[in-house]
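Apart from one protein chain that is not included, each protein chain of the complex appears where it belongs.
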Amino acid sequence: MADKQFVADSAVLLDIYKKAALLKANDERARKVILSGQIAMVYYSYRGQEIIPSVMGNVLRDDDTICTIYRGIHDMLGKGFPLRPLWAELAGRSTGSCKGKGGPMHLTYPPKGIMVTTGIVGSSAPIANGLSWAAQLDKSDRVSVCTFGDGASNIGAVHEAMNLASVWKLPTIFVCQNNLFAEHTTFEKMTGGQNVASRAEGYGMPGVRVDGNDPEAMYSAFAEAVARARAGEGPTLLECMTFRFFGHNFGDDDSYIPPAQKAAAMEADPVPHLRARLIADRVATEEELAAIEADIEAQIDDAVEFALASPWPEPDDLRFDVFETEIAA
Amino acid sequence: MADKQFVADSAVLLDIYKKAALLKANDERARKVILSGQIAMVYYSYRGQEIIPSVMGNVLRDDDTICTIYRGIHDMLGKGFPLRPLWAELAGRSTGSCKGKGGPMHLTYPPKGIMVTTGIVGSSAPIANGLSWAAQLDKSDRVSVCTFGDGASNIGAVHEAMNLASVWKLPTIFVCQNNLFAEHTTFEKMTGGQNVASRAEGYGMPGVRVDGNDPEAMYSAFAEAVARARAGEGPTLLECMTFRFFGHNFGDDDSYIPPAQKAAAMEADPVPHLRARLIADRVATEEELAAIEADIEAQIDDAVEFALASPWPEPDDLRFDVFETEIAA
Amino acid sequence: MSATEKQAKPTVTILGAIAKAYHDALAEDPKVITLGEDLADPEGGGIAKITKGLSTAFGDDRVRSTPISEQAIVGAAIGASLAGYKPVAEIMLMNFTTVCMDMIVNHAAKLRFMSGGQTNVPIVIRTMTGLGFGSGGQHCDYLESWFAHTAGIKVCAASTPEDAYGLLRSAIDDPDPVIFIENLPTYFAPMSFEMPDSSHRVPLGKAAIQREGTDVTVVSYARMANEARQAAAKAADQGISVEMIDLRTIAPWDRETVLASARKTGRVLIVHEAVKQHGVGAEIAAVIGEELFGQLKKPVKRLGGTFSPVPYSRPLESAFAPDAAAILAAITDLAS
Partner (left out) sequence: MSATEKQAKPTVTILGAIAKAYHDALAEDPKVITLGEDLADPEGGGIAKITKGLSTAFGDDRVRSTPISEQAIVGAAIGASLAGYKPVAEIMLMNFTTVCMDMIVNHAAKLRFMSGGQTNVPIVIRTMTGLGFGSGGQHCDYLESWFAHTAGIKVCAASTPEDAYGLLRSAIDDPDPVIFIENLPTYFAPMSFEMPDSSHRVPLGKAAIQREGTDVTVVSYARMANEARQAAAKAADQGISVEMIDLRTIAPWDRETVLASARKTGRVLIVHEAVKQHGVGAEIAAVIGEELFGQLKKPVKRLGGTFSPVPYSRPLESAFAPDAAAILAAITDLAS
């Protein structure tokens, strides 16, 4: 993976920033809205991990598919999940993308290729392979991505999926977002070999450990993996190093995170870093970025308002969507 | 794993041969007994794979434990399973080690450390870890071995078990008997990376591919793995290359095995090869070996007779051994 | 008296019917695809050779052998179904669903609901089970009640070649996930049925009244339906008129047909090979007890596997599950 033929130019970096700014703002709003009591939900903050999905969103097409996890709203926003049905679903309203039935852990939005969000660690991987198989059958060059955490790399489903993807040469990109913690357990304590990417070799596929907070490195690695997949050369495992700034889920006592480690990570917050760099490199001005950010806030305002003004589902809705035909009352 | 400090001397080789001869004779008898209609059973021949468990049996102590699989009678005989309760169990009699309840796929004999025989591919591995954990807690240097096939290396349970063994530094030895087929599917077709041993590195443990039909190579690799485990240095994955001479199970149409491959493997039959070598090296004479083999046949005769003369279990036995206390009638 | 069985018809097997259904479905709809261990022709077309010829006829892309990775198998089926395909996944034996329950229960069964109907999972999981071959504790379980308890997935099983064909085709057509249970001991028995033509379907959720009767209702499915048919014939010789219902679809089961028959006879026997306790028979008995309170002549009777793992030894294995003799005894008892 040495030849960096995939280089993020300034337009790409600006687009990555736009997405990252949206992701960051949305996470901040989510935590605020929970704290304010406006919406009660189980929420897994991804603050600190914004660059990875912003890059993915930049590289992927709408017809590429993604299977993500409970900590996945960043992945979905990167992929283009519109804000109104997102927030309405978080708020449990009937106007939510899943009519309030799925919630934050099971968000789905097929028009943008957001096919599965799972709460079962590791389960995104086997399903992504099926989407890849369909792409092969369709003779399409679309790819499918599954995201999962460092902790998930130790579960059986991920192993089975990587092996199958390798032997079937599937266009699946395995994106491990290594934030160094699985709930309260450190990466070192649970991971034989202390490295996820190196496991790829055992399956006969490329594995790359990349700084997921570095937009250029991340772009280069991800775009190359996508190009390989589109070209029919099979899967890639990317281990994207990152960090989550807050506890496992909202309300989690995060005292298990060493304060110095946390402080250093927040100090290196990749979103303002990218912002500063775009300005320094004259890709955009402070004013332009501020306008973008203001627009994002306005969009989120609108979505939250829409959500809170939307009607709740009716108990009778439980009879629908179990099967195609409704369950008898 | 380069330094071969574990060398099989002639006494060891003779012992390995004695075991291999028993295993070979027992497999031959099993197939004969089925063909003759004396015993009806589901039977997975291990013919061709005798050297691996003969080496294991030579190196392991009675208090070392083993978790094996449906194709595991060779492993168990190597570990010292006595013939009478074995054959009585195969025959489904109440004098069988499992009172006829387990059968050929679930043979158990704790006095020799034969703790679990499973019919679910890959399931031997997680359980072996628990036996290893107990050894650690007991501050004993005993080890536990799990055996499984090349096909099993692609299932989730094996992955999870190897990672856990690595992070807990368990004295588990993962013995993959790579006979190049999983039922009818070839090793190449199902294995990303075309190598099981190389996956060990991803878990941070030694992985060794060894010729499982070569008693000296097998001894050296296995004894070293056991020594590491006894010394508290953690698990090892051994991929022991071998071949099964017959179909997946008795009665299986084995036309999917390329005839030339099969013929070459049978030509290289490791048991007569070892025999010839012992004679050539003057470790034993033809007469001595013949006497050993005759004794084995006599023991098997006795066990089969014992089994066939033994009583069948009673339907009422179903109420026992579900729980410690019986199920009400 | 079963009309279908008495006429002289060509002899077909359940295995043959399944193989034909498979073939016809692949031939008619390019979206039908299939995967499983040893499934393709280089691997001999599966351990029972049901899929023999399919990969040669329809290509390695649509008919795929897999590694031994049941989670990956069901996951791939789910994913492909989300992209518009109709995958048939083979899980060789029903006990092996235990290594992929997450994929089946948390995903296949729930994605339609959790997505608010945006996605659906039109997969079929074919899986084999049943005792009779001495394969012991881990290869013979009937686990249908687990899936019947799971909202979002259907379960069916056939006891005749016609139903095997019609149910498998309907399962593949169905827009939701279906578990199709097969039974090794009944695969090969030649039965006097016509091989159905490719338009034949058996609607999911509809039981078959395989014999009409007035004294005792027997509800059963899969291999036990064969045993029950034999018992019903013997009961007729004793002057007991048995109405013999093969559920065919176990979940959702056909309440109307069962309740109508129970109302008529007032005496019901439910038979399955799965362990009796907490088996599917419990739900059926509970519903009958609730719906026909005070209208039954005798308490609903259930026969099922003993409360133990499946044993190896032949006499134990025979004692584990009901057979025609036990069913006949129960019928006689109910009719008395």
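Each chain gets a letter, A, B and C, in the order it is written, and its residues are counted from 1.
Methods note: a contact is a pair of C-beta atoms (placed from the backbone, for glycine too) under 8 Å apart; a residue touches a chain by one contact, two chains touch by 3 or more.
Since the model is a prediction, treat every value here as computed from it, not as a measurement.
With respect to the full assembly, the chain omitted from this view is in touch with A, B, C. Per the touch definition above, the residue from B:Ile39, B:Val55, B:Leu83 or B:Cys98 contacting the chain not shown is B:Cys98. Residue-wise, the contact with the chain that is not shown comes from C:Ala282, picked out of C:Ile209, C:Ala282 or C:Ala326. Annotation: of B:Ala125, B:Ala152 or B:Ala223, B:Ala125 touches the absent chain (contact as defined above).
The omitted chain makes contact with just one of the residues B:Met115, B:Ala182, B:Cys240 or B:Leu278: B:Met115.
One chain of the complex is left out; on chain C, the residues touching it are 95-99, 101-102, 105-106, 109-110, 113-114, 136-138, 143, 145-146, 148-152, 251, 274-275, 277-283, 285-286, 288-291, 293, 296, 298-302, 306-309, 311. Where chain A meets the missing chain, the touching residues are 40-42, 92-93, 96, 98, 100-106, 118-122, 151-152, 154-157, 182-185, 189-191, 248, 252-253, 255-256, 312-315, 317-319, 322, 327.
Residues of chain B in touch with the missing chain: 65, 67, 96-102, 106, 108-110, 115-116, 118, 120, 123, 125-138, 144, 156-157, 160-161, 163-164, 167-168, 320-324, 327.
One rule holds in what follows: only the chains that are shown with their structure count from here on.
With chains reduced to the mean position of their C-alpha atoms, the one farthest from chain A is B. Centroids built from CA atoms put chain C at 40 Å from chain A.
Spacing of chain B relative to chain C, judged by their CA centroids, is 36 angstrom. Looking at chain A, residues 156-157, 160, 163-164, 167 sit in touch with two or more other chains. Residue numbers of chain C whose C-beta contacts span two or more other chains: 66-67, 69-71, 99.
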